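One chain of protein is taken out of this complex; the other chains stay put.
Each chain gets a letter, A and B, in the order it is written, and its residues are counted from 1.
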Amino acid sequence: MTKNFPGNYFEDFRLGQTIRHATPRTVTVGDASLYTALYGTRFAVQSSDAFARAIGYPHAPIDDLLVFHIVFGKTVPDISLNAVANLGYANCRFLAPVYPGDTLSATSEVIGLKENSNRKTGIVYVRSTGFNDSGTPVLDYVRWVMVHKHDEKGAAPGEHVPELPKAVAAPEIGRACPALRIGAYDDALAGSAHRFAAFAPGERIDHVDGMTVEEAEHQLATRLYQNTAKVHFNQFTEGQGRFGRRLIYGGHVISLARALSFNGLANAFHVAAINGGRHVAPLFAGDTVFAWSEVLECRELPDRSDIGALRLRLVATKNRPCADFPDRSGKDYDPAVILDLDYWAVMPR
Amino acid sequence: MTKNFPGNYFEDFRLGQTIRHATPRTVTVGDASLYTALYGTRFAVQSSDAFARAIGYPHAPIDDLLVFHIVFGKTVPDISLNAVANLGYANCRFLAPVYPGDTLSATSEVIGLKENSNRKTGIVYVRSTGFNDSGTPVLDYVRWVMVHKHDEKGAAPGEHVPELPKAVAAPEIGRACPALRIGAYDDALAGSAHRFAAFAPGERIDHVDGMTVEEAEHQLATRLYQNTAKVHFNQFTEGQGRFGRRLIYGGHVISLARALSFNGLANAFHVAAINGGRHVAPLFAGDTVFAWSEVLECRELPDRSDIGALRLRLVATKNRPCADFPDRSGKDYDPAVILDLDYWAVMPR
Partner (left out) sequence: MTKNFPGNYFEDFRLGQTIRHATPRTVTVGDASLYTALYGTRFAVQSSDAFARAIGYPHAPIDDLLVFHIVFGKTVPDISLNAVANLGYANCRFLAPVYPGDTLSATSEVIGLKENSNRKTGIVYVRSTGFNDSGTPVLDYVRWVMVHKHDEKGAAPGEHVPELPKAVAAPEIGRACPALRIGAYDDALAGSAHRFAAFAPGERIDHVDGMTVEEAEHQLATRLYQNTAKVHFNQFTEGQGRFGRRLIYGGHVISLARALSFNGLANAFHVAAINGGRHVAPLFAGDTVFAWSEVLECRELPDRSDIGALRLRLVATKNRPCADFPDRSGKDYDPAVILDLDYWAVMPR
């Protein structure tokens, strides 16, 4: 009997099936330091225990995207080891803050299955949930991936395509953000005087700076998340593949763009939800990432006088500054665009 | 008087001499995070405080090989700064668990000396021991290195070649593993249902994945261990040397191969002893490491109903997948093989 794990194929999934993923992971200040070193993130709440405590956190929480990457990483061996493509995300909600010392584990429920007409592949929809050690969900999201079938003639495991919201609804935003003493929020320390009320739909912000990515950096990051997707690490195989290069984990791009977005969105301290996103093009080592944001909506939150929510589009490019906001027209993107992310961020009012 | 330290030459060693090494080092969760980022290791016991506590550890212990590398690093300036070659290891025993916050220090006792017939070099055998801050040994091992003589005409410091066991004996295995509540060991979280009883001598396991190594990665690792061996860091000098390249620390290869071995040996959560090992060929940045394992023995341990021990060969290659188990025949190795390690791992029963 083979002891190594080949990953699941399309036929191996069942609707309603719940998969408990290995490996539980205690998140620590060591992970937080590495996250800072990898992306240069500067949001005051996650950077400073003193700042976080002043406004009502017990101490600095772990960066939301670091939580996402760790939970996501756990799902890879079971869900997407035999994936052809990661097709999308939806309804990603941050549900509880995560602090150094918390242990994260993850499960995925199969909520949709659809064989492709070529019968070689199928689409698997999962709702993945991350938990802390008291069993509280800290994050959930839906992801759908195209997965190889083991055998073209194999029977398809049923068909169901779930309905997914276009955006996370306002009452669900901010659940991972405790009630804040917003009077103690110090704009100078946070890096910007532009709070919630200063933003309006349609506003575009160039985040100015560029960040060049090295192979060692994205590998360190992706291993930190215990993400085992083969394409990120193995130049021997990838060198013979479609791109001839190791492919950088899409989450690395999201974190880079989010860190760059500090320059203009310094008070958007918490990613409350991800409505959806598209990795428009691959990123490779040696490329330089730039980013810009567009304000899609400004929402007051029920029963929250401390914070409001901005729905933001975060667009990242490679090797192209964003002063003129490279975008898409219809389905066609500017060829430099690599990421188009739709998310809710929380800002002090 | 010169203040910098030139390292010891063969004539400087005395049989029975004990050397206390600099620099004591407190191991922290920061080191554990870096270890994860460098190798992508996924063993649940070391990754999760919650998992470790459930089975009887006070919290997650530090990875055994990280302990080894830190202790080893301390011995380098005194033992092998003038080494021609690192010839071998034997009888490496992990004696007590190490936790974040423990301070490690190290001593070496010279247990053997033998001048080579060319009179230019000699072989030094040391038993090196790592201690925690309460003075408890956490690790010991024998290493022998070929060291330059300062002066070809210098008198040799005596001759004695110690006898070394081929393998660490069963009663000494598992001393660093507390008595476990093995009923609480969760196979799904650990990543495999294959426990001790599932393995048999002769079984071979391909660990499938490959990991490409970058210069920045092995330098970060080797500096983290405060290992000062010159060949790993100095391209100016090494560029003019035998390989024209920086040589990657052999321990980096061991940790990479061990991390890859999770895919097939996920429950082999603790390296209990290293019987011996050979760095068959050097590894350089840009190479991709693959690995496979062979089960040599399966041993029940005296008075331990919780765990059993597998004696394993861990073979690593560069730029060659291991599906067909590239090996040696007699003294000749497949040219892709870089590591052949013989160790005891502990598994839940």
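Simple rule for what comes next: a residue touches a chain if its C-beta (ideal position, glycine included) is under 8 Å from a C-beta of that chain, and two chains touch if they have at least 3 such contacts.
Just so it is clear, the structure is predicted and the values come from calculations on it, not from any experiment.
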For the chain left off this view, which of A:D151, A:E214 or A:E300 is in contact with it? A:E214
Per the definition of touch given earlier, which of A:I19, A:L34 or A:L95 contacts the omitted chain? A:L34
Hidden partner chain, touching residue among A:G88, A:G154, A:G191 or A:G241: A:G191
Have a look at A:S48, A:N86 or A:N116 and name the one touching the chain we're not showing. A:S48
Among B:D12, B:E115, B:E215 or B:D306, choose the residue that contacts the chain missing from this document, as touch is defined above. B:E215
Residues on subunit A facing the left-out chain by the touch rule are 28-34, 36-40, 42-44, 47-51, 60, 188-192, 194, 198-199, 203, 205-212, 214-217, 220, 263-266, 286, 288, 290, 319-321
Residue ranges of subunit B at the interface with the undisplayed chain: 1-5, 20-26, 28-31, 33-34, 77, 101, 103, 105, 133, 214-217, 219-224, 226, 228, 230, 233-237, 246
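By our rule, only the chains that are shown with their structure count from here on.
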Taking each chain's mean CA coordinate, subunit A and subunit B are separated, in whole Å, by 36
